[in-house]
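Note that one protein chain is taken out, while the other chains of the complex remain in position.
Per-chain residue numbering starts at 1, and chain names A, B and C are given in the order in which the chains are listed.
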Amino acid sequence: MTAVPEFSRAAVLREFKAPLKIEEVPLPRDTEPNAALVKIEMCSICGTDVHLWQGSLSLKVNLPVIIGHEMVGRVVRAGAGVTTDSVGTPLKVGDRVVYTHTSCGGCYFCTTARKPTLCTNRRAYMYENIEESPYLLGGFSQYGYVLPQAGRLRVPDSVPNELASLSSCALRSVMNAFSQIGEIEPTDTVLIQGAGPLGLLATANARVRGAKKIIVIGSPSARLKMAERFGADVCIPVEGATPQERLDAVLAQTEGRGADIVMEFTGVPAAFAEGLALARKGGRYLVVGQLGEASTTMAPSMIVKKNLQVIGSFSGDARSYSLALQFLEKHQHAFPFHEMITGRYKLDEVNTALTRMKNFEEVKPVITVD
Amino acid sequence: MTAVPEFSRAAVLREFKAPLKIEEVPLPRDTEPNAALVKIEMCSICGTDVHLWQGSLSLKVNLPVIIGHEMVGRVVRAGAGVTTDSVGTPLKVGDRVVYTHTSCGGCYFCTTARKPTLCTNRRAYMYENIEESPYLLGGFSQYGYVLPQAGRLRVPDSVPNELASLSSCALRSVMNAFSQIGEIEPTDTVLIQGAGPLGLLATANARVRGAKKIIVIGSPSARLKMAERFGADVCIPVEGATPQERLDAVLAQTEGRGADIVMEFTGVPAAFAEGLALARKGGRYLVVGQLGEASTTMAPSMIVKKNLQVIGSFSGDARSYSLALQFLEKHQHAFPFHEMITGRYKLDEVNTALTRMKNFEEVKPVITVD
Amino acid sequence: MTAVPEFSRAAVLREFKAPLKIEEVPLPRDTEPNAALVKIEMCSICGTDVHLWQGSLSLKVNLPVIIGHEMVGRVVRAGAGVTTDSVGTPLKVGDRVVYTHTSCGGCYFCTTARKPTLCTNRRAYMYENIEESPYLLGGFSQYGYVLPQAGRLRVPDSVPNELASLSSCALRSVMNAFSQIGEIEPTDTVLIQGAGPLGLLATANARVRGAKKIIVIGSPSARLKMAERFGADVCIPVEGATPQERLDAVLAQTEGRGADIVMEFTGVPAAFAEGLALARKGGRYLVVGQLGEASTTMAPSMIVKKNLQVIGSFSGDARSYSLALQFLEKHQHAFPFHEMITGRYKLDEVNTALTRMKNFEEVKPVITVD
Partner (left out) sequence: MTAVPEFSRAAVLREFKAPLKIEEVPLPRDTEPNAALVKIEMCSICGTDVHLWQGSLSLKVNLPVIIGHEMVGRVVRAGAGVTTDSVGTPLKVGDRVVYTHTSCGGCYFCTTARKPTLCTNRRAYMYENIEESPYLLGGFSQYGYVLPQAGRLRVPDSVPNELASLSSCALRSVMNAFSQIGEIEPTDTVLIQGAGPLGLLATANARVRGAKKIIVIGSPSARLKMAERFGADVCIPVEGATPQERLDAVLAQTEGRGADIVMEFTGVPAAFAEGLALARKGGRYLVVGQLGEASTTMAPSMIVKKNLQVIGSFSGDARSYSLALQFLEKHQHAFPFHEMITGRYKLDEVNTALTRMKNFEEVKPVITVD
């Protein structure tokens, strides 16, 4: 293990919409009990990074911050008490990890509600000011700090950084959503709204879990082609078709009933009402991508008359990360995950990468950090 | 048993909004296997009756019809094979019954989806033309016909007609909704939207099931007073308060979190978005009253960020009716159900009763049929 | 459609343990409403057939009867009202069907408990005396009678008789069991106890549903080889190993925890206690094969201290049959189902087939009926 420097080069956001600047941010002097310092090896880019950069998130952000939250790091310092990861796998300096937002373990939502993702005291990466210790709570950085109350999962040796970074946001969100569906029968049709990274990962999941038929509604056409390689049986383009035409297409594929399970990964508010229409009576609708504040119009009677279950799924916890890593460990060669990694950039190129992401020229680009 | 006449006096709707006319409608000549002919003793009035009368339902209705669907009847003829009710209780001529819409038992929704309320071949009362046999598929009538595929439940002797009629629509809908919530912990706060008959019956249910605190949001103030007698701990008036004020009132009652379980019985589309706001993170929202076609505005991100389960509950099946009757049998003296029965009318007074119901001058009036 | 004769050749059991005799049994004169008469094309043999033959079942059987209950027939007469199968698929004379034991739709278990397999008025095939109409309630027969209250499922054209017969008992029992497990995560290890027909079909199911690892415990070694071709990752022989050695082998495969889900298909009482030991703490144990009366010894504390869920699954309903047929339709070429069909016999050879089954010389033999 090489010596750890005193400063970490990191891409800092000081003004919304302005280019990030590569600065030297101090490393925390101490590593608290149960915390860890990691050398970040890779951080992939998520749509949320772009929204944060553009100042379009509804959260209050205390600039300056280090953007990036899908990072894979190698432990260089381990606080007292760190002997295993969050599921009990031995963990030591030199191991690679992905790590979660914090959950305190001692609030109503962590204990009584059994939903650590809703923790009252949650701290999330890339929203905290770099001027306060531990400074390094963002991913586009040489070093990162794993907070004591953050979950951390050892990355299996066979899972490369490019795939592990998927586990730190996109795939763990998908796994968390699937854990809330209940059983999927081998006669169920699963309809995926959205062919972005989450939609593609959900498609692969539905395939592995044995759905009878998988329908993906998305755009553009190249992305739908990719969806087929992730397991879609039927792809329906959003573009050039009305919602009614898409509904007709789904009904034609489902003996006139609609999909048994619909999963939303679009982030487009209007997709919500469409999803309600696409589900069969008595069906289940998992909503995952709706994170903005925008409202939309819908008829609540759809939910009643069709006796639907509509389930919102937010983020993921250590359990979901663990599932995600194991999913990749077993199925990484069954799907073209590498096609999702459309661009590879150095830390110095972060503005180029973010700009291309903003312009929809990327699916899931990664920043390699030396 | 007195002789059965050839005709049944019945309140017939021939033109929307016009007064119903008392006509003589023929009795079906034969009673099919598994069917039954009943002498209707009482039929209570539901808001849907008013909507049908006014022509404001979205369903197509093939006039002329006999309105009324919350009826209690006494079996006067039993078709071949009728020896028990739908839960196996012995049933014979002379017994009182309430009866359900039909479910065929042989469609995808009856068998595979296990949701007989969503039956593809469902036939519902008061929507069928009186000119075709078996003619008597509505409740404001001397006689009624229990279709072979309709559930029918023997009314326990201790349950009077006024309460049994509640079971045929209002209470069975409430029981069906509660069956889809999952467990209610004795630490859960249940919030009821609406203080109409369903809201009041749900309040009594939440009380019996041991909720820690029951909050009712409704109007007018007299109805909220009644809600207290049905078990509400806290009542919040709709009138004279903004949604934000109501939300603040609920948060003040729930340690700032919102209700663990919210149940909607208003029929007002805007109540849907309000219900999402009133539920705590990780909470459950049962939507029951939304039966119209109207749309409303809401932010789908509420469902995702709060990780809500939103469950639509539609109608009820033989199981729900059975639960409803047993609920009344055991708890009829624990709540002032008689207060809900605000008016008692003869069949000849049906237009008066409907008009008062339309003008919100009644909670749950009943028509007594000689 | 050729003319229907007045008698059906059938293998009749008149005395336990004695050879079946091929007799001429009358066809029912009438086909009741909702009933059907079928020309049986094939009937596979189940262990229960052997137990019935040997008189070792705990049920009272009213000899003489026609043995056989896994039959595929072609509709030759359809009672009034027969237009679809039990899931709504159009059905007409000339179509092939498999059919279920009856459920009345009007008892406590059919409606309130929502478990038609537990129907109070259940009538099952091969237990009814041939001297009373409709006579033909067994499978080793040229003709069979589908009772009005029996589920019936149209067999998809692509599914051959040999596979369809599997759906009428073995596979539908497996599908019903899987429907009661809840979700299977792609990180779950599923352990199958038993490598008979049900165990093999369950193995294929666990594979399709994406289990991480499938372990089969069974015998003999040839059957375990077959289990591998049905998707088993690890096979552990029963023979030549103690329960402790088998437990050690399972722990070695599951990071020392035991299997997330255990499923029992052995029929051997001692397997129950072993299954409790093989499940991880917090795991789920589906028990399916235990149909005899024999008792066994176990420590109830296993269930408490490990916080296990133990779920008994009995038989199957129309839903399970439908799932089974669809499973075969989609996955019939993915697994060597034909290997399960170890013997093909004519009706005249039924005693040979049963004897070989009794001697464990067959997996799933079939009787082809001309």
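Some points to look at:
Following the convention adopted for this analysis, a residue touches a chain if its C-beta (ideal position, glycine included) is under 8 Å from a C-beta of that chain, and two chains touch if they have at least 3 such contacts.
Treat the numbers as computed from the prediction; the structure is a model and nothing was measured.
Between the chain not shown and the residues B:S158, B:T187 or B:T297, the one that touches is B:T187. Remark: the omitted chain is touched by one listed residue; of C:K21, C:H51, C:R74 or C:K115 this is C:K115. Within the entire complex, the positions of subunit C that touch the omitted partner chain are 108-109, 112-113, 115, 117-118, 187, 255, 257, 269, 272, 280-282, 287-314. Those residues of subunit A that touch the chain absent from the view are 33, 84-88, 105-108, 111-112, 114, 120, 151, 317-319, 322-323.
Touch with the hidden chain on the side of subunit B covers residues 178-179, 181-187, 205, 208-210, 212, 322-323, 326-327, 330-331.
Here is the rule we go by: only the chains that are shown with their structure count from here on.
At the interface between subunit A and subunit C, over half of the residue numbers appear on both sides, which makes the contact a same-residue one. Averaged C-alpha coordinates put the centre of subunit B at 41 Å from the centre of subunit C. Those residues of subunit A in touch with two or more other chains are numbered 187.
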